[in-house]
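Omission of a single protein chain aside, the complex is shown with its protein chains in their original locations.
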Amino acid sequence: SVEPLIFEKGAPGRRAATLPALDVPAEPLESLVPPHLLRQEPAPLPEVSEIEIVRHYTHLSQRNFGVDTGFYPLGSCTMKYNPKLNEDMAALPGFALLHPLQPESTVQGAIQLQYELEQYLAEIAGMARVTLQPSAGAHGELTGLMLIKAYHEHRGEGHRNLVLIPDNAHGTNPASATLAGYRAVEIKTDPATGGLDMERLRSLLDSQGRQVAAIMLTNPNTLGIFDRNAVEIARLVHEAGGQLYYDGANANAVLGITRPGDMGFDVVHFNLHKTCSTPHGGGGPGAGPIGVKEHLVPFLPGPLPARDEQGNYYWADPGPLSIGKVRANTGNFGVLVRAYAYIRTYGPDGLLRVAQSAILNANYLRHELASDYEIAFPQVRLCQHEFVATAQRQKQESGVTANDIAKRLLDFGMYAPTVYFPLIVHEAMMIEPTETETRETLDYFIKVMRQIAHEARADPEVVKTAPHTTPVGRLDQALAARRPNLRWKPGQEATHGLGQP
Amino acid sequence: SVEPLIFEKGAPGRRAATLPALDVPAEPLESLVPPHLLRQEPAPLPEVSEIEIVRHYTHLSQRNFGVDTGFYPLGSCTMKYNPKLNEDMAALPGFALLHPLQPESTVQGAIQLQYELEQYLAEIAGMARVTLQPSAGAHGELTGLMLIKAYHEHRGEGHRNLVLIPDNAHGTNPASATLAGYRAVEIKTDPATGGLDMERLRSLLDSQGRQVAAIMLTNPNTLGIFDRNAVEIARLVHEAGGQLYYDGANANAVLGITRPGDMGFDVVHFNLHKTCSTPHGGGGPGAGPIGVKEHLVPFLPGPLPARDEQGNYYWADPGPLSIGKVRANTGNFGVLVRAYAYIRTYGPDGLLRVAQSAILNANYLRHELASDYEIAFPQVRLCQHEFVATAQRQKQESGVTANDIAKRLLDFGMYAPTVYFPLIVHEAMMIEPTETETRETLDYFIKVMRQIAHEARADPEVVKTAPHTTPVGRLDQALAARRPNLRWKPGQEATHGLGQP
Amino acid sequence: MGYIPNTPQEQQAMLERLGLQSLEDLLEPVPEEVRLRRPLNLPPALAEPDLKRLMTGMAARNKSLDRVISFLGAGTYEHAIPSVVPHLQRRSEFVTSYTPYQPEVSQGMLQAIYEFQTMVCQLTGLDIANASLYDGATALVEAVFMALGPGGQGEVVVSAGVDPQYRRVLRTYAHARGFSVREVATENGVTSLAALEAAVGPETVAVAIQQPNFFGCIEDVKAIEPLVHRQSRTVFISVTSEPASFGLLASPAEYQADIAVGELMSFGNPMSFGGPALGFLAARERFLRLMPGRLVGQTVEEGGAKQTGYVLTLQAREQHIRRERATSNICTNQSLLAVGATIYMAALGKEGLRELAALCLHKAHYAQRQISALPGFEPAFSSPFFDEFVIRLPISASRLQEHLLQYDIIGGYDLGRDYPDLADHMLFCVTEMRTRDDIDRLVAALKEVAA
Partner (left out) sequence: MGYIPNTPQEQQAMLERLGLQSLEDLLEPVPEEVRLRRPLNLPPALAEPDLKRLMTGMAARNKSLDRVISFLGAGTYEHAIPSVVPHLQRRSEFVTSYTPYQPEVSQGMLQAIYEFQTMVCQLTGLDIANASLYDGATALVEAVFMALGPGGQGEVVVSAGVDPQYRRVLRTYAHARGFSVREVATENGVTSLAALEAAVGPETVAVAIQQPNFFGCIEDVKAIEPLVHRQSRTVFISVTSEPASFGLLASPAEYQADIAVGELMSFGNPMSFGGPALGFLAARERFLRLMPGRLVGQTVEEGGAKQTGYVLTLQAREQHIRRERATSNICTNQSLLAVGATIYMAALGKEGLRELAALCLHKAHYAQRQISALPGFEPAFSSPFFDEFVIRLPISASRLQEHLLQYDIIGGYDLGRDYPDLADHMLFCVTEMRTRDDIDRLVAALKEVAA
């Protein structure tokens, strides 16, 4: 069954929200606002009652899959359990009902929380200082590159215009480089190790080292492989005068095990909505704090939380070298509160255990799926928190693709892995179980994946036409792009199907 | 798909909730508790992790239908929209986190709320005073009968041992009479009017009037018919020395239109979880305050909220004639907070509009369904907030029963009417739409009911085997009663079906 | 207006369909003589933001337990509610559903209640449990009705160690229904075995003992049981209002109770000024047909699939079927609280329950030792206790309470309100929610009034 759009519900004059009565004298509108600046056509928002709203969005929620619904092995997205406790903390009126411009004396707890969270993240990353301002991972990347740019310019090396990026990097890396005014240069993966092609790196640095502003690395990378050359890469790039950027999307694998700072990185971003379990909210909000080494601290955006000798917290100006600001106010505070709760819940031993358990779960799945699916870089004995399986065997044998397998998984009450990524692996299925799944769930996933492999041989149509049990079947993506319909308009053909109003 | 029991999940040593660390010295257990009074076998509660709990109860919720899911025309249950605002008010720490025995100075707002709510309910009912203590409608009935008993005893008429109850009364009425130490005497419905059989009442009062303690009436009654003889009934019963009890289950029909007190009743109970929109919670909690006329006030259970001359609120002792207490503490406060919010949201005009709209919606459905279904007491031109349709025509024509129709409705995303009640109507379907449904929803219900009537003629099997789209099909009720399995036990056959852990 | 969706225009169209002119026409069946021809005398309607302002203000006039340190127990206990509980319990599919009369679309609630029934059996060790009752006090009454049987008469013996409110409720019901209640005194904070022995006779249909009792003391239920069961038909009812005690103390089954009742509100539900509460009732198998209230049973589909499902069962006991011969008149119960308690108990788990009990026990004993060391503050009893204890005060309980309130501390319960011989005695409760620092602050405040 379908759910009509909210615009297809209601009737003229219906209303849900009530507003306070006007308790002050009202002057004629025209005496307050010049008539030519008044709105001619009211915004045609829906006219619906409260019960219609409640049923509509309840129905929509029931047509959506989340971590609370089931297993979500979406590679590189770290879809771990989102603690309810952290939701409650963020919803406390003392946190949720704060205006960003309140006098500092009235927001001591809020600044303190951010002051302490910065310190925790700096310790976890092995960095000197952290800014909590960026709103998401990509925003952190861009901010980090801006810092690097400011640093080079300050040193009179503003000519550096290249950012080296491995071919297995997240799509945000090259896009961030462009937005920061850089040119992205791709470096291939070494087919032997799954790590960076060191030959290529050396030759690039030899030929264009003076142009290189930075290299952006994810370690473990999107193949789930830890690049053992990290320290050597750092040495080479630093020697060439470049900076090292650590994409923290995969930080769930390194908590308490190793630190980007110790590997030689100069900048790192966190995805708190991944590593620190803040919920992804169907696409956001997230938070992408970045940590930096001492030499980059003067360039950080401001303001920064600080504490004076009396123990009072305040917002400190970042100084004259600061790049400025990358968003209004100071960050996605509501997300930061959740991350703070997360770190305090686990403590040092717990965070280490998080990473170890995530790695164990990934290796367990990789080990058990290897009989039915090809594994990318099988020569690497142990993966980190994720790994890449492929549908290459199935594709060859019966034409069943990674996408088909993804769709078929939905029929079993699970979400799908990230498919066709990283781009360098054909028919890739990038699988990240996270530490919060039970062994039973992992075993169920293995069982279903084996069953699908069996179906691909015995009855490939059932896989190719999947999903079969979802609220809608496969949707026509091509049509959506060819004839974009991005908004409802009056007179638009009604959503069809018999549905309860 | 099925959802396994929580006992079938988890593993030894798993755990969700964490408790504070022990921060005081601990003496050996045996030195504090005599060993023979210590537990030998720990309670074998589940051993499950938090993510398992979250998914399990999320899945269970998804297998449950509520007002937020769709139309719930369950007669006499007044399943109206439950405002989210009222939920938020009840959850305020200043209301939710109060110990019932706190010093009065620390709970002024809570006592004030109850003091005011009492006054509102007394005004709505036309009564002198209200007690908020009863926890549900049936509890209110019993409390009311206890008051009547105490009243008669106080007047030296403790011999009165009969309670007159119409044959269309809720099942709780006779059961409450029994618990109050009375004998229930049934009075038939007048087939001409749908009201009480006045002849029978008169003859009963003639023959056994001196034994009659009270009559319990629902007006409008469970046929949705307003008994026009209410005042006459009151006169007759009062003349015989009896008291009049008003079952408020159907009070949604009378708000601001008429008042039980004005009709001559001495006691009335409210079902706040019906009339005042507090959610029913899958079976409770509710609240069943009762209002009484002046002569019954001395017998009310205590304590009662009161206010002194300085405007301070306190708990007043009920005096020596009080029946005592009918539950611990002072009532279902959390439910009362919601009811308070409800009454303050609507105000006097709004409450009248609630009743009028509920009556309109019921009459609209009754009118539109009359072409396909027999209506009980069709000679009554207008029903009140509910009415009784029947499947008698369908039963005769094709063997399709009220129960079949109820099950078939579930396939269309709606709940079923109350079936086989009142007992005096064969194949009864008691339909109460409430005021909070849109015309579109009513029209959809009409359309589906007509379609089912059509199916009953054209394809009765589809109705007789319904439901077809629900998480489970019709369940074997007889087996459940014949071989009661009321709890899980270790070793019990596992819930079968492939389900995600 | 409010939550009525249809506009006056739409209502007019519907009225026309009925051949009517106005809403007033609909009211024709109500005789003019009883029509209320004036607006109800109620405050005017409030918009949502205005109502929130009003009620938030009223709430702020209460010193809620997030703003004070409380040592109140006496039947209502402060236990931590893990965040998962309200998040799941408040799922609107649970909250906005009715009693699950249509099981095919109510499996969620039915299965949750089946799990609740199982957990109550696990706590008490008994065979069967129902879907909930209003509260502990009315659960005790229902247990007595079970012991009496339909139309049965006799006497119920109740220890003075049972919560005074429970006893008051029992007496209220006893008067109406017609049975007698005899109370047995306590000695050193526990039921006097001699008095009990003297009280139990052939007419005794049931004996009710609270464990731990109202004073927090641990009854020697192993010694009490033979005195009860000496009369072979006497039903031994155990009452528990502090369910944390199930983590350490012998279960009702272990001490041969026949029926166990009590209060489970503190497991996962806010105390909400004492209500809604959550009465539970468990019993031995033989009481099955006498059980009050809802029972959920497991069954299978009628058709071929035979998938497992859950239904309300044995409804022939209930008021809507058996009417005046029902085992109880209860209809609406406390289902949503039962769901909360179920989630809570799942979260706490087997080991957590034991840990909870140990925390309460040790913290209460620490507090008792510290308070007892103050001059003028003396333990009233030497019997073993769980997480409550009685202290004789050097000043009146009400004066002490006032003193403590200055420090945003709420002391214990004033026992003089119920036990005249225990004037100037206070019942202190210490659960896992009180930190050592909380206790030390109480002790420091008490010290100021120490003799």
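The first chain written gets the first letter, and so on, giving A, B and C; residue counts start at 1 in each chain.
Convention: a contact is a pair of C-beta atoms (placed from the backbone, for glycine too) under 8 Å apart; a residue touches a chain by one contact, two chains touch by 3 or more.
Treat the numbers as computed from the prediction; the structure is a model and nothing was measured.
Put simply, the missing chain touches A, B, C once the whole complex is considered. Screening A:Glu386, A:Glu435 or A:Glu455 against the full complex identifies A:Glu435 as the residue touching the chain left out. Where chain C meets the missing chain, the touching residues are 48-49, 52-53, 56, 66, 80, 82-83, 87, 92, 432-433, 435.
In the full complex, the hidden chain is touched by chain B at residues 11-14, 17-21, 48-52, 54, 58, 83-85, 87-88.
Here, only the chains that are shown with their structure count from here on.
Here the CA centre of chain B is 19 Å from the CA centre of chain C.
The centroid of the Cα atoms in chain A and the matching centroid in chain B are 47 Å apart.
Chain A and chain C have CA centres that are 46 Å apart. Chain A has residues 11, 49-52, 54, 58, 83-84 in contact with two or more other chains. Annotation for chain C: residues 3-6, 10, 48, 82, 84, 87, 92 touch two or more other chains.
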